[in-house]
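Right, one structure below, let's go through it.
Left out: one protein chain. Kept in place: all the others.
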Amino acid sequence: PVWDLNADLGEGFGVWRLTEDDALLPLVTSANVACGFHAGDPSTMRRVCERAVEHGVRIGAQVSYRDLAGFGRRAIDMDPTELRDDLTYQLGALDAFARIAGDRVRYVKPHGALYNRVVADEEQAAAVVEAVHGYDPGLPVLGLPGSALLRRAAAAGLTCVGEAFADRAYTDAGTLVSRREPGAVLHDPEAVIHRTVRLATTGTLDSAHGVPVRVAARSICVHGDTPGAVDLIRGLRTALHEAGVTVVPFC
Amino acid sequence: PVWDLNADLGEGFGVWRLTEDDALLPLVTSANVACGFHAGDPSTMRRVCERAVEHGVRIGAQVSYRDLAGFGRRAIDMDPTELRDDLTYQLGALDAFARIAGDRVRYVKPHGALYNRVVADEEQAAAVVEAVHGYDPGLPVLGLPGSALLRRAAAAGLTCVGEAFADRAYTDAGTLVSRREPGAVLHDPEAVIHRTVRLATTGTLDSAHGVPVRVAARSICVHGDTPGAVDLIRGLRTALHEAGVTVVPFC
Amino acid sequence: PVWDLNADLGEGFGVWRLTEDDALLPLVTSANVACGFHAGDPSTMRRVCERAVEHGVRIGAQVSYRDLAGFGRRAIDMDPTELRDDLTYQLGALDAFARIAGDRVRYVKPHGALYNRVVADEEQAAAVVEAVHGYDPGLPVLGLPGSALLRRAAAAGLTCVGEAFADRAYTDAGTLVSRREPGAVLHDPEAVIHRTVRLATTGTLDSAHGVPVRVAARSICVHGDTPGAVDLIRGLRTALHEAGVTVVPFC
Partner (left out) sequence: PVWDLNADLGEGFGVWRLTEDDALLPLVTSANVACGFHAGDPSTMRRVCERAVEHGVRIGAQVSYRDLAGFGRRAIDMDPTELRDDLTYQLGALDAFARIAGDRVRYVKPHGALYNRVVADEEQAAAVVEAVHGYDPGLPVLGLPGSALLRRAAAAGLTCVGEAFADRAYTDAGTLVSRREPGAVLHDPEAVIHRTVRLATTGTLDSAHGVPVRVAARSICVHGDTPGAVDLIRGLRTALHEAGVTVVPFC
């Protein structure tokens, strides 16, 4: 089996840092790079793009609502046309750094509240699709399997890539348990590695109630902003390798 | 004689407007489009790019310090590397809209305090040159004749285009009279048109002291944010036409 | 009958202007002053406070979501505690200018999307009440009659002041017709003046369907950001005076 490993990177702003970009880049195959609206000052964007190219990691545009104060975690009711234009702006800005680094933006993944919103909000999902399609119809979209975003992206002819979350609990229906519920995030590294290997080798994982669910994913999302994240991801890569899983970019 | 006519456009932000973009676009040949750091929200950038392409007007990136509150009119002592990256970011963002509109960014012109700063500040001038060269070494730079910016841009192999100001007083040395001094800005439309036609046909204008000075320019900058600006520019175009001056983009 | 006349003021930011503050201040009795989150740079806040005090106009804090790009017209799903703190911040900032001008903030009115959100959103309404109560339990809240905000404010012991809109259509139930529907905003100055005088003298106005509705208001909100607004408000004041209505601040 062949999988991609993606992580959010470049999530600092100015003097502030959040993600351990240098430690994570050798471990993942796709980098969701913050584009300045929820995080990601221009110099950080440039550095992450340069390092990503050095490591052969694909550069994805992690586009967001304009919300530095809320880190893009606040859903915003905004005009879909303005949302589309905000995303185009971010795409172009990151692409400048990706191209200067010798590559280009290879895919798009919405961040935070926008990611969650376009699971069901058809208008905003359409705005994301329009932004990607208008910029480059060859750009894949990385998102939640079954989301309005991926459905609309597919309908528009975009390549869709589903992702699974290594450290999140799933419902019996194969969707994510809300972060507001207890047990939504898994903290035991061994358990996270074990279920991820199972997913990677069988396409299946157990829901929070122990029901096996299939997840239509080609990429595994790991989180780099938690203590011990780097060690966990390193352990995960080793375990995937030992289980015969090939970890390569999806694009 | 052949001249370009450039103006700052898209200088609104969100609900606020400053420049009469729709009225100005049929009158100029080059549009210096605000890129979001001193003005220019993404939807405004998109609209100005679309209209510019419709009118055959060239799209220039009017890059700026990050300064919405001061409209980019405050000089900022910042790390040249961070400045360069801020400009790259703006360039990429505007280029996205220019390309979606069917063209691309054709030149770069610094805005406001940055424009004035790079007349003499070698470090910041070098940062602008690096940003342009890194993004696309084929992009011309529009600036003040004799400035550090144009000198460094030429040394780096970039195409340099000098501009003259229709409504600004000049010193005997051929530089601009500081805005802080009385008479720095000319308000009489007839006088502005008269001196601009003379400049366009002879390359010469009178300094504030009445001394004829030569200005090494290929483009004339007009200001669209003053009352009566649209009428003045319309009158200027007629007068230039009658004087046998051809008004076409410089690139 | 005695009424207050309130308008949004100080809605510029930096170089941008929106409201004709100097023309409106002699005409209204209460100024809803933007506090920097949707509009209102500090120098504008200071000037509006100074002019308001000169004219005996009460200074109200028009608090908003943090949203310069959307002018506070985008509802934001945010943590109520963070919302409360954002509002406290704005209250304190405006109060500094009000006190330097010789008065103090006299009341609070939410702006734009927040105003509409707290008509029904109990959590965010509670956050507004907490912010006002924490800052000064003697501060009145100006809002929509029947809103969750005014209900909760009253329950917390705050003084509540209802307002009616001179230029908005009402439903038969006495609520505002949504701006998305045709006819929601009245544009005919004579009609606006006529219905406002009737409201001021009888407490009643006709709904969009011609049904008389009573509005529990002590203040009339006029809008200063539309063409002809100043003339309309001047005409309204004359008409109110002739109808025997006294126009004075509500606090």
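For reference, chains read A, B and C in written order, and residue numbers begin at 1 within each chain.
By our rule, a residue touches a chain if its C-beta (ideal position, glycine included) is under 8 Å from a C-beta of that chain, and two chains touch if they have at least 3 such contacts.
Because the structure is a prediction, the values reported are computed rather than measured.
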item: Full-complex contact with the absent chain, from B:Leu5, B:Val63 or B:Ala113; value: B:Ala113
item: Sole contact to the chain not displayed, among C:Ala7, C:Leu27, C:Ala52 or C:Leu91; value: C:Leu91
item: Which residue of A:Pro1, A:Gly14, A:Pro212 or A:Gly244 touches the chain not shown here; value: A:Gly14
item: Among B:Val53, B:Ala75, B:Ala156 or B:Leu176, residue touching the chain not depicted; value: B:Ala75
item: Missing-chain contacts mapped onto chain A; value: 12-18, 39, 41, 68-71, 73
item: Footprint left on chain C by the chain that the document does not show; value: 36, 41-43, 45-46, 81-82, 85-86, 88-97, 100, 134-135
item: Positions on chain B where the hidden chain makes contact; value: 66-67, 69-70, 74-78, 82, 113
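By our rule, only the chains that are shown with their structure count from here on.
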item: Residue-number overlap at the chain A/chain B interface, same or different (half cut); value: same
item: C-alpha-based rotation, chain B on chain C, 0 to 180 degrees, nearest 5; value: 180
item: Between chain C and chain A, distance of the C-alpha-averaged centres to the nearest whole Å; value: 42
item: Centre distance in Å when chain A and chain B are each reduced to the mean of their C-alpha atoms; value: 40
item: Residues within chain B bordering two or more other chains; value: 41
